[in-house]
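Only a single protein chain was left out; the remaining protein chains are all shown in position.
Now for chain A:
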Amino acid sequence: MVELPPLSPQYVLGLAALLVLAVDTLSPGDRKDGLLAAIAAAGTLTATGLAVWFAWAGTGSDALTAFEGALVVDDLALFFTVLVGSVAALVVVASYDYVREHAHAAEYYALVLLATTGMSALAAANSLATVFVALELVSIPSYVLVGFLKSNKDSVEASMKYFLVGALSSAVMLYGLSLVYGATGSLALPEVAAAASEQSLGGVFGVGVLMVLGGFLFKTASVPFHFWAPEAYEGAPAPISAFLSSASKAAGFAAAFRVFTVAFPLDAVASTVNWALVLAVLAAVTMTLGNFAAARQEAVKRMLAYSSIGHAGYVLIGLAALAGDADGLVLGASMMHLFAYGFMNTGAFLFVALAEHWGVGETFEDYEGLGRRAPVASLAMTVFVFSLAGLPVGAGFLSKYFLFASAVDAGFVWLVAIALVNSALSLYFYSRVVTSLWGESERDFDIRSRPAGLYAAVVAAGVVTVLLLVAFDPVADTAVSAATALLG
């Protein structure tokens, strides 16, 4: 049997993107949405399947490096490749009905695939240079996708804002990287750590680390680089909002986890810059700000956008708690939460896409009584938001529980107390969705068309969210062993 190269998932994703463009170039005139969507879906599913297989076969347990260590395939990389691949597959399937109504279908799918390639490369990036390149490969298609509805003012404005904030934070991060390079003389993550632990590096290095952190905070929509997120998520086509708030955020965290544990391990750099303390404060602020803002929203999509910021705050606990009695648990729990979040949050945004498709409206009131007309999709949405709130109807319950419990274990009771209050608050705005869906209203919805792709994606996300509750063990196992390996 021929041995597949370890970066096969990334290759498949990139090739699928090129194939979509090639097919479109060969016959530019015709509409062939079905074929393009099929290629894109096959590409993402194959990549996901390969990553699952690699993880299963143990490829990740002794990490393989490629390109002189610039990329590494370990459990962490495979874990996040599975995550972003699955989300991308859901988004591609859901986009079918959406894109059919617009021009440039091929470009749309190609951009989604390229961004996914970037995300999985980001998870595998083992050098500050590849981190930056992969980050830009994620960002640039994202700017375009947010502005995909180019005749829609909100979409264009969102894209503009996203691009400006993105360009600024890229610049900040790049400057930070150059400072780190200047101080340590290396871009490879392990060598940076070696240099940092051998000698006491000065303030230049510390500033560099904080600027790199800024780049990641932007990508994960965390305070203080979160301003773009609600606008971008609201203005973008709903499947793209799902993509950005789940996959892009997860990929950003994947790289952050690797960079901060491998290149800037806390015991080596804490004397220069105690990033864990910074992150603990930012985690508390991020989740509080996100949840309180979400509670004040009237539009469902904006509520989800702000609550997405809140969830970034929960995940940051994973990095912040490394300052405590660190083992792989709390970092692994953050990864698990991102995994569960990938499905339930994508599903929730896709449900919003479904509502947009039907022209239902944006606010909670507009959703009133929708459950009677579209029970299956509404039931799935009920599962998503309850799971996001942390009720045990979906995997969100377990992932949140593991995250909070392991943070308590690491000695961060105060952070968990804040998270618990936030989590209780989030029940309020999440259950508002459910109340609207199943509430009393005699409004008649015009739900004649049942967009097959969108429906399939919503139901699939719902089924996975529930099934993960039962079959969480492999996720937990992989996440904890990946995190433990990362911490060395």
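Basically, a residue touches a chain if its C-beta (ideal position, glycine included) is under 8 Å from a C-beta of that chain, and two chains touch if they have at least 3 such contacts; residues count from 1.
The rule we apply is simple: contacts and distances are computed from a predicted model.
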item	value
Name under which UniProt lists the unshown chain, selected from "NuoM family protein", "RecA-superfamily ATPase, KaiC/GvpD/RAD55 family", "Cation:proton antiporter" or "ABC transporter substrate-binding protein"	"NuoM family protein"
Residue in contact with the excluded chain [from A:A22, A:L164, A:A424 or A:A452]	A:A424
Option from A:A103, A:L164 or A:V413 whose C-beta touches the chain left out	A:V413
Residue among A:S186, A:T382, A:N422 or A:T465 touching the omitted chain	A:T382
On chain A, residues whose C-beta touches the chain left out of the figure	327, 329, 333, 371-372, 375, 382, 386, 391-393, 397-398, 402, 405-406, 408-409, 413, 420, 424, 427, 431, 434-435, 438-440, 469, 472-473, 476-477, 480
